[in-house]
Structures are given as C-alpha cells and as structure tokens.
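One protein chain is absent from this view; the other protein chains keep their places.
In this document, chain identifiers A, B and C correspond to the written order of the chains, with residue numbering beginning at 1 in each.
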Amino acid sequence: MQLDLTEADLAFRRSAREWLAANTPGEPAPHDGIAAREFALDWLRRRHAAGWAGIGWPEAYGGRELPPERLVIWYEEYARARAPSLLDPTFVSLNHAGPTLIACGTPEQKAFHLPRILSGAVLWCQGFSEPESGSDLASLRTSAAVDGDELVINGQKIWSSYADIAEYQELLVRSEPGSQRHRGLSWVICDMRSPGITVRPIRNMAGETHFAEVFYDNVRVPLSNVVGALHDGWNVAMTTLGFERKTAAMGLQLALSVKIEELIALARPRPGSALAERLGDLRAQAAGLRALTWRTQFRAPATAFDGSLVRLVFAELSQQIHRAAMDILGPDMLAHGPWSHAYLEAYSETIAGGTAEIQRNIIGERILGLPRGGAR
Amino acid sequence: MQLDLTEADLAFRRSAREWLAANTPGEPAPHDGIAAREFALDWLRRRHAAGWAGIGWPEAYGGRELPPERLVIWYEEYARARAPSLLDPTFVSLNHAGPTLIACGTPEQKAFHLPRILSGAVLWCQGFSEPESGSDLASLRTSAAVDGDELVINGQKIWSSYADIAEYQELLVRSEPGSQRHRGLSWVICDMRSPGITVRPIRNMAGETHFAEVFYDNVRVPLSNVVGALHDGWNVAMTTLGFERKTAAMGLQLALSVKIEELIALARPRPGSALAERLGDLRAQAAGLRALTWRTQFRAPATAFDGSLVRLVFAELSQQIHRAAMDILGPDMLAHGPWSHAYLEAYSETIAGGTAEIQRNIIGERILGLPRGGAR
Amino acid sequence: MTIDLNLSEDQRQILDAARNLLEARFPIDRLRNPGADPMEDIAAFGALGLALPEEAGGSGFGVTDEVLLHVEFGRHLVTPAALAGAIAARAARELGLASLMQRIIAGDARVALALRNGDDLTLLAPGGAALAVSWGAGSASLLDLSGAGLSDEQSIDDSLRLARSPADALPFLGSVHSPNLALLAELLVAAQLLGMAEATRDMAVGYAGVRQQFGQPIGAFQAVKHHCANMAIATEIASAQLSMAALVLGNEQPDAAFQVASAGHLAQRAALGNARLNIQIHGGFGFSAECDAHLFLKRAHAFRLAGTRADLLAHTAPLTHLTRS
Partner (left out) sequence: MTIDLNLSEDQRQILDAARNLLEARFPIDRLRNPGADPMEDIAAFGALGLALPEEAGGSGFGVTDEVLLHVEFGRHLVTPAALAGAIAARAARELGLASLMQRIIAGDARVALALRNGDDLTLLAPGGAALAVSWGAGSASLLDLSGAGLSDEQSIDDSLRLARSPADALPFLGSVHSPNLALLAELLVAAQLLGMAEATRDMAVGYAGVRQQFGQPIGAFQAVKHHCANMAIATEIASAQLSMAALVLGNEQPDAAFQVASAGHLAQRAALGNARLNIQIHGGFGFSAECDAHLFLKRAHAFRLAGTRADLLAHTAPLTHLTRS
C-alpha cells in the first residue's frame, strides 16, 4: 500500500486548480429544460477546449488517457473549486454512454459518437426503467422486432433524465420475442429525433422536469446501432452500471464533503452538542466513503458489486446531509433555494438506479453469497 | 375519553404505597437457581398474605377482581417502590399459566392450580420453543401420542426459563401425528417431576442459567391435563401470548422509566448535549409506550396483535436504555454489576417470545393486512 | 370506569362530521390547483372556537375533542390558517379582544401562522390574513398584518405560500402569558403531524398491497413490510401519547408540559419518518410531483417548524398518574 504523489502530480494539481479558478462558472446551473442543456454543454465545451474533458478517455477519442491518480486530483480540485454538479445533463453522456461505447462499441460507433460526446456537441439520455419494471429491470417489456437491417421498437420508458433535451438515448429493449428476464435484451443507440418517439416530461417533487416518459411507436433503429451483441444487452447494461458507480463517484462524493463543510460553517455547533456530534459523524462517513471509493479505484480486484455498496453509502449519506441542512436552516428551508432544492432532490438517491432495498439484496446475494429468497 | 381517578382510587394508591414501602425487599434478587426461586416465592407469598397477589384474578381463586384502573395504580406504585423485577421466576406462573388456565382451564384445573400459583406454592415454566423451531413456533415437533387416558411425550424443548426450579410446565406438543403447522397441537400441563424428563440449564451471555433445555423420553401426562380441547393447543397458546403482552406490560414499562430517571440522575447531561437529547428521547418514548399500553387496557377493541406492537416497542426501548447506560457508565460497565448485567440481559428482548423481525411481520400482516411473502 | 380511552358519542359525531366535510371539500387533490383553503367551511364547522366556552361564542367542547379534529385536518393537509385561527381566537379572548375573537371564530379575520427564525418571522399562509399568531415559552402573541404590505412567495410546497419579515416590523396586537395556551398550540401541532403520519402510513400500506414487482405485491417483501410496520409503530405510539397529553392537559394535571412535549416529539418523528418512507415505498412515482407523497413531506416540515423542540429533560417525567389536587 502506498499513497505518494509525485512532483508531476502536484504540477498537474496546480494547473487544474488554476484553470478551474479562472473558468468555473459563477452563476448557478439551471435545473431543467433548454437552459440546463445550454449551461451544461457550454461548460463541457469550455473544459473540452482546454483539455479538461474526458481526461481518462483514450486519446484516439479526444481524451488524455490519464491514470486514476490524475483523475482523483482533477475531481478533488473540481470539488474544491465548487464547480457545477457533475449530475448535470451531460452525466449520462460522459459517465454512462461514453464509457459503455468505449468498452463495448464498434470502431464505427466509437469514432462517430465519442468525439461528439466529449466536445459537447450532443447530449444522451438513458432509457432503462419502465413503469412496470422499476426495481425489477429484468422484467422490461419494450420490444424491438428485427425487420431486415432495422429494429422496430414499441413500448414505453420512464424516469429518463433529460430525454426532452437529448439527441441520443441508450435504450434497453427486449429484442428476442418471448424471452425471459435477463435474456434476449439488446442495448441500442436510439436517435431521439426518430419518428414515432414522444417525450412527456415528468415534474418531480423538487418542482423540476428533468425526468421524462418516452413512448415508442414503431420507432426504427438500424441494427448497426446495437452495442455489443444482439440479445446480449443485459451484459452491456451491467457494464454501464459498473461505470456509473465508479468513475464519477469521486467527484460526487467530494461535492457532498463541500456541503458538510458549508453546514458546519453555517451551524457553528457548540462542541459536545447533539448537532456537533451529528456533523462530526457526517464528516467521518464522508471520509470513509472517499476511502472506499479510492479502494475501488486503486485495489484489485474491484467488481461492479463493490460499486453497489459505494452507491448505497453515497445515497444514504447524501440524504443524511440534506436532512441535517433541513434541521439547521429552519424556516428558510421552506422557501425555494439551493439547499431546500437539494434536500428534495436527494430523495431520488435511494430510488433511482435501483432502490436502497435492491442494493441491499445485491450486497447480500452477490457480495456475501446469501441465498435468494423465493420472494424477497 | 376520560382519565379521572376517584377518591377510592387514591385511597387504594395510598394503601399500596404504604404496604410496598414497608415490605419491598431491600436486597437485590438473585438471578438464577434455588436462590432465585426462594427469593421470588417468598416475595410472592408475602404479597399473597397481604392480599397484593393476583389482584385482578377472580375472587374464587384467591384474587380480588379489581378493575384495570386499580391494576394500573398497583403497577405504578410497584415501580415507584423499586420493587423486584416482575420478570422473575414467578412470571410464567402469574402472567402466562395462570391467565391461560383462567381463560381456558377446566373447573378442576383451575381449582387445583390457581390457588397454588397465587400463594407461591409452586412455580411454572414454559415449554414452547424447540431447537429447530425458534421463530417458527408452528413447526414444533415434540410429539404427544394418545395412549389410553394419557399422552406419551417425546422430544425436546429449549429456552425454557427456570425449568430447573419449576414444578409445572405449560407445554405445547404435537398431539396429532402427521399434522402440519398450527393444526394438531395441544397445550398440556406437564408435571416437571414426571419420569423421563431431563433438564439441562443453558448459560446465557449474561452468565446466568435461567434458561434450560428440556428432554422428554416417554413422559406420561394424563389427558385431563390438556387445557382447552385436544389438538386445539395453538389457539390456547395464542391466548397466553395475548396475556403475556398485556397484563404485566405496564409494570415492566414503568421499571424502564425508573431506569431512565436513574440514568438522567447519573449522567446529569448538559442541556442541548447529544446525551441530553438522547435521554430526552428515551423519556418521550417511555411516555408513549405507557400511553400505548393504557390504550390496549382501556380502549376496545384490543387484539393480541396490538400486544405484538407494544412488545416490540418495549423490547427496542429497553435495549436503547441499556445501551445508553453502557455509554454513560464507561469502564464500570465492564465489571459485573446491576447495569452491566441488565445491559446483557436486554439482548434477549428482541429474540425471546418472537424475534423483532417476526414481530414486524406480524404487524405488517395481521395489523396492516399486507400479503405474506412466499419466503419472507 | 374512571379511565376510558374510547371515543365518546360526542367525539364520534364530531369526527364523522369532520370527515364528511373534509372528504367533500378538502380532498388532497385540491392541492394540485393551489389556492387558499376556504376558511368559511372551517369556520362554519365551528373549528376555530371548538373548545371555547359557548358563552364566549365557542362550541364548548374539550381539548381531546379539538385534538381529534386537528388530526383529521392533518390527514387532509388543511391550511395552517386553521390551526393559527384556533390559537389566535384563544389569545384574543385572553387579551380581552372580544370582537377580534368573534371575527376570527367566524372566519372573517384570517390568521397566518408565524414561525420565529432568529430576528425574523416566517409567516405560513399569509394570503388574506389580517393577523398572525406565534407562541413559545409559555406565551402567545398576535401580530397585526393589516399595514404590513407583505408580499408572499411560493414555498417549496406549491400549495403553501409564505412571507418573510423582520419580527420588529410587525406591530404587536398583544402578547399573553399563558402556559396552557402555548401547550395547547403545541398539542394541536402534534395532532396535525399525527394526521399526516396516519395518512402516509395508509398511503404506503395501500400502495404496497397493489404495486407488483418481481411477480408479487411489494408489501410481501420484508423490506417493504417492515418499513410499513415501522410506520405503524411510530404512528401508534404518537397517537396514544397525543391522547394521553390531551387528557392530561384538559385535566390541567401537573405533568401536562412533559406529556405535551413528549407528544410533540413523537408526532414530529412519526410525521417526518413516515413521509420519507412513504416516498421510498412509492419508488420513482413517489419522487414525482404526480404522487401526493411529497405534499405530506413538505407540510410535515412546515408544521414541525411550527412546534418547538422542547427540552424533554426540563420537566419531571412522572412515574405515576398525577391528579389535580
């Protein structure tokens, strides 16, 4: 075990810190709609132009292929600079779709899409969940019938973030008629401008409309848009899951740490008070979560299930932090503002991408090897 | 809704208070063995002689048939006097076996046993749990074959408190060969001095041996010892359960409240400190638990399942209180003493008589009407 | 029996009447088209003077009856102006402002609920309010809003507006030292929170019984079942303590402050805990604005802020039931 940064690492840190200090947007990011799209893409384009986008991506697609140490430093500096949340409209492009294409895409898919993603030319959204298959993703029913060299898609997706402002969708469909559960699915690139697609934004409890329902009525997608093998979409999706829970985790966690420090500064708790203990506990948990993420980055072997654990700890810590804010800020939290907004948004943390209950099943069954229940 | 004590109630309170002040044993109760038996029976005999035993029982069997208000007052005064824990070797006699016989026994059974119980002539123990049927009581296998006018019992029971010092056992057996689950069980009075019974005390984590395993090798019990109908033991046992969770609950809860007040006096927490909030929360919970028990006593209809809820709240509150003691008393809690002992004993609260998990299933299914899972 | 926790015939009638009114005029659905709740209906029901003596223009019921009514208000997320009115009417009476009291009871003078926030006040439901009421530390105050020219703003709860003002910018109509009135206000806040806890428990149990995942209702899974059980436990203990506190306060027993503080503590926990679990059990739908779950969460926060966080060690916790004399 070692933890030593080189002079070159420190020089990299200085250069990241300087660039972020000069370029981090001062205004808050809009929450949804075209304004959110433009803000996020503009910020990505600026990073891309300066060489700070996809710094871990292969050079062939516009990245810098930097090792994990440098990514850690970048995310640390990003959080330190209070730069815009990574959970913006580009999150799926940069952290789901891009990494999935890098891992499973054809040379043509990569060459076409990856530079567009990294340069901020397009946005992607996700199309996995369905109304009747929330936590039970494998029960999805949106169908894709092979018709010559095309798939013809019918069905419905839900909880598709930013579907209303995205050009592409990573879409999981049942391509083998009559197939059961995890078998017979395909992961396809869906052009959101295709005829037959209807998007209906859904307002969430924080008042925003970044979620949407998407309806597919004989939507035609070329077979060349299938990523990985036809009918092997579950494995491709699991790859995405692994990436989601690993790559950007560091930055999201440090953003939580920033919030804890802000709360401590706001609350100025008396030593020994109940509030001091609560905030101290949050700090320790955030430190532990950071250490856990480092472990998944810098220790072999790491599996997608480690990610499940990290994701759950993150989700519940995030909710605890925002609850503390609610208690500290008092009546001001009833008014619209960044803290009250973040408090409400945090309710999705233990739901979206697999509920906390499902994550605990995964930890129990896949990490600990406990038996599956007939009903769980 | 009303809550008014009469002058007669207050006179009753004064008389209870005076008697308890003069008669409550000053020395601590022994935890197990003959010493525990003698201490508990002696204390019961003293109460009986003065008319303070079974004050809610029918007069025909030595009780005073007092209404619930008077029982509440008695238990309040009992706790206030720091009288010995109700969870002593007489608990099963007074709170399980006695009330079950009153509800389901034959005139002969009642006439023989109830006066002996109340006068402190005998002790009873319980024989429900088996090694392979802990939380799943209905899976019990100890058999009772009808042979003429006797039952011949073979099998094994476990977690039978004070079995080594009791004269009688309330024993739940499978009397109908091949019967499944709740059907075909019988509730019988078993004389612990019968040939074929072997008792092996089990040491618990607090170092005491009040639990025991009981082995039955062709133990013969007259059919006249069956309480309720033959093969209807499940319903009789559920009656017992209802009593267990209702009658003595008030006294046990008030004993917890006494502990909370003792902890507050020991800790003298600074207002606003984490400890003050924790102790304040315990106080509020104890108040709520008391109110909940009053509700089961003084509001119709009350069901055995309400008792399940009260029992669970009690168990978890008891553990919280003893954990707080562990944190407050520091290194002294590593040595033997009443607090460290009570802390360790409290671990049984969420296990014995149905685990907390089973209680939550019961609340979910029987009170809230949620579906049973194939596997839960 | 001298102790009886069953509903009296009077109480059953009040509850039936209240439920009829609330189901007809205050369905949760109404909150999707925000607008002030009709105070006329609340006033016509007699809610604002329910426990005031008949000679003072009230309905002459008791504290326990009023608590039951406010539980129902909580279940229907009735505007905080109803609670504010009930407290303000009493404060006006104690201040000798008889005509103001009459106007409040009649629903003519609408009352906002004022939350202290350092040197500022946050007013809940200020729309159309002539005055505001606040309480704490054994006293209650009435504030004149007529000349304040407050502009209200949207809260995080679309169905609840609020206004903010420096405390010293609002003229006092009067302040009355009345520990019992402050306790009553705390108790009614607890009642409303309990109503929210009950409603969210029922919503969650209902959904868990019908929503299918992995081939069966999610309520068959222990994780969800135990969430529901925990909601039931929190609700039951808060409910029992609320009744106890109401009886004790109604009897003016010496442990009233402790019993009310405990009821408030348990009701806050039940309302917020249940609101959270209700969202979680509803999953993605629960996080959407289309589900009612978030409305209960937001209102629970507003009402929790209306209640004080009493120091539960400040009073004696009695072991025995205390009688008045």
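Criterion: contacts are C-beta pairs under 8 Å (C-beta built on N, C-alpha and C of every residue); 3 or more make two chains touch, one makes a residue touch a chain.
Worth saying up front: this structure is predicted, and the values here are computed from it rather than measured.
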Task = Write out, one label after another, the shown chains that touch the chain missing from the document.
result = A, B, C
Note = Sole touch to the unshown chain from B:33, B:62, B:115 or B:134: residue B:134
Request  = Could you tell which one of A:62, A:330 or A:364 touches the chain left off the display?
outcome  = A:364
Remark   = The one of A:312, A:328 or A:344 in touch with the missing chain is A:312
Query = Contacts of chain B with the missing chain: which residues?
reply = 129, 132-136, 139, 158-159, 202-207, 211, 326, 330-336, 340-341, 344, 347-348, 350-352, 355-357, 360, 375-376
Task = Using the touch rule from the top, list residues of chain C that touch the missing partner.
result = 221-223, 226
Query = Taking the full complex into account, what residues of chain A touch the chain not shown?
reply = 1-6, 9-10, 13, 67-69, 72-73, 76-77, 79-80, 254, 257-258, 260-261, 264, 269, 271-272, 276, 279-281, 283-292, 294-295, 298-300, 309, 312-313, 357, 359-361, 363-365, 367-374, 376
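Note that in this section only the chains that are shown with their structure count from here on.
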Chain separated most widely from chain B, comparing mean CA positions = A
Chain nearest the global centroid, as defined over all protein CA atoms shown = C
Note = Counting contacting C-beta pairs, the top-scoring chain pair is B-C
Message = Just the number, please: Cα centre separation of chain B and chain C in whole Å.
response = 38
Remark   = Flagged in chain B as touching 2+ other chains are 272, 276, 373-374, 376
Message = If a residue has to touch 2 or more other chains to count, which residues of chain C qualify?
response = 216, 220-222, 224
